[in-house]
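One structure follows; several queries about it will come next.
For this view, one protein chain was removed and the others were kept in their places.
On to chain A.
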Amino acid sequence: MLSIHNLHASIDEKKILKGINLEIKPGEVHAIMGPNGSGKSTLASVLAGRENYEVTEGTVEFAGKDLLELSPEERAGEGLFLAFQYPVEIPGLSTTNFIKTAVNEVRKYRGEEPLDAVAFLKLMKEKMAQTHIDQSLLSRSLNEGFSGGEKKRNEVFQMAMLQPKLAILDETDSGLDIDAIRIVANGVNKLRSKDNAVLLVTHYQRLLDYIVPDFVHVLYNGRIVKSGPKELALELEERGYDFIKNEFKVEA
């Protein structure tokens, strides 16, 4: 589904990603872990198509297409979803209206008819129950005055509504207490299927107690330096990132 080969990217001439290789197949959950500044969020942003990052080398193929050739909205149309670390606020724009626009724009991209009000409402009700989100939150302005937990739940709700092939969760656990993490993780787990994949970007192991990955990759200094089964996350938790840093110091 997603094949990343030798991906290099920089921002303001500063090299952040220095040759990433990663293969994700449908049905899989991958976790990318690493110390602060290792390039985790950059990877998420580059995949989603944020403009300020420049890809200097490498290829990314997504669902049979050259991802790097597509605009951010085309990537969304192809089924790539990014749950933001810091979801933005848009005053005066109701969350429902925003999501309806998004759903119908994605449908338009795929050559499908827009959902009418009744069909949209039905879908929304179903996904609200699935992700335990409250109606009152959705009638408020997009993310305005939302707590950290509400913002993240709103991200997961949008993911449920858009039903992406690949969901990238960028530090979705940051700033959340343990109850909020559990709620968000449950939402994500319910959306897992054999056809879609999840890429978790996280600093801490604790999210992985709730969303169990098939593979764990350690990102350090712009490269994936170690990959392994879910137990690798526990090892990192136990030993800290220092052992990675020490091990790869020479190359850094």
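Following the convention adopted for this analysis, contacts are C-beta pairs under 8 Å (C-beta built on N, C-alpha and C of every residue); 3 or more make two chains touch, one makes a residue touch a chain; residues count from 1.
Methods note: contacts and distances are computed from a predicted model.
Visitor: Just go with whichever of "Heptaprenyl diphosphate synthase", "Fe-S cluster assembly protein SufB", "Carbon-phosphorus lyase complex subunit PhnI" or "sn-glycerol-3-phosphate transport system permease protein UgpA" UniProt uses as the name of the absent chain.
Guide: The chain we cannot see is, by its UniProt record, "Fe-S cluster assembly protein SufB".
Visitor: In the whole complex, not just what's shown, which of A:L68, A:L93 or A:A180 touches the removed chain?
Guide: Of these options, the touching residue for the absent chain is A:L93.
Visitor: Among A:S3, A:N21 or A:S141, single out the residue that touches the unshown chain.
Guide: Of all options in A:S3, A:N21 or A:S141, contact with the hidden chain holds for A:S141.
Visitor: Spell out, residue by residue, where the missing chain touches chain A.
Guide: Within chain A, the residues touching the omitted chain are 48-52, 71-73, 75-77, 81-82, 84, 87-88, 90-93, 97-99, 101-102, 105-106, 109, 141-142, 158, 162.
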